[in-house]
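A short worksheet on the structure shown next.
Shown here: the complex without one of its protein chains, the others still in place.
Then we have subunit A:
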Amino acid sequence: MPKKELETANRPDNTAFTQQRLPAWQPILSAGIVIPGFVLIGLAFIGIGVALFLTSRNITVLEMDYTGVETTSDCYKCSAGTLPNCVCNLYFTLNETFPGTVYFYYGLSNYFQSYRKFGASRDDNQLSGDTYYFTSPLAVCTPYQYDVNNNPIVPCGISANSMFNDTFNLYQLVNGSKTVPLDGRGIAWWSDYNIKFRNPTSDPLRNAFNGTVKPPFWSKPVFELDLTDKSNNGFLNQDFLVWMRRAALPNFRKLYRRITGPDYASGLPPGNYTIEIAYNYPVMSFNGRKKVVLSNVSWMGGKNDFLGVAYLVVGSLCIVMSMVMLIVYAKFKFPDDV
């Protein structure tokens, strides 16, 4: 019937969508959901909190400041920064075994790697081995883009220039001193080592750096960072990679070495130890602190009591809250029904 069709030509479609009748789930904050929900979350959080807290408690951490602020410290002599190649020692004693694989960190405080310009002042193209940027680094690298003679600096920028250059050796003091072997491989992220940072393809490596100069604070150019191990040299030097992974906060620690030697694979035995520090990195000027940290790890990473405690607190609050809500609900529900 064409006439009929014509008459209703403008009738809107009768679909659930156009008529706003789409089937829907309509959750309501009812007492039956909210109160048990809080109890369940509370219980779950307390459980997680206990597990986290106990795990964190079982992690051993040994943290030692070696900035040399106190005159009693062996490193006091170096802290002024006047002595070249200053070496100082840091002694410590373990009364019981430091269990598990021990990780050796250095820590800096009041050090603003998180400052915008600090992070921005680097050239990722350069660091990925693109030689074009060896000759003309990005402008963000200023003031470490070119040196006074207008030679391009590689690696350029504040980040690279400020690389931490203290070195540490660990000795166990048993009948004289016994070197504890420190493993410097595999301390950086796999993706940094394998993808993000690439050396330019040239052999020998130094050829690629012709016409460039090292960052002014560095004692040796980047291609001489580790002449003993080709795979740890240049931009692939793991200490460099660790440094270049910029810290989020002004107090941070960075992995220096892992203690994996055969005698120490399951931990550091009790005894006296000394760390021999080549004290190069000046922090006194900006009131910074340097420290070494020995730590083992667990499934939840390094020691951090906060997460466990936070879970416990939040879990308990949930339980308390659920009770409050139950009381309020009970009190106000019934007059409503009348």
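Assume contacts are C-beta pairs under 8 Å (C-beta built on N, C-alpha and C of every residue); 3 or more make two chains touch, one makes a residue touch a chain; residues count from 1.
Note that in this section contacts and distances are computed from a predicted model.
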item	value
Chain left out of the displayed complex - its UniProt protein name, from "Phospholipid-transporting ATPase", "Calcineurin-like EF-hand protein 2", "Protein ECERIFERUM 7" or "THO complex subunit 5 homolog"	"Phospholipid-transporting ATPase"
Residue touching the undisplayed chain, where the options are A:76, A:92 or A:118	A:118
Sole contact to the chain not displayed, among A:187, A:208 or A:225	A:187
Option touching the unshown chain, where A:221, A:250 or A:267 are the choices	A:250
Subunit A, residues in touch with the chain not shown (by the definition above)	6-14, 18-20, 22-29, 31, 34, 37-38, 41, 45, 48, 52, 101, 103, 105, 107, 110-119, 123-125, 127-128, 130, 138-139, 142-143, 158, 161-162, 187-192, 195-196, 242, 245-255, 258, 282, 285-287, 295, 297-304, 306-307, 310-311, 314, 318, 321, 324-325, 328-329, 332-333, 336
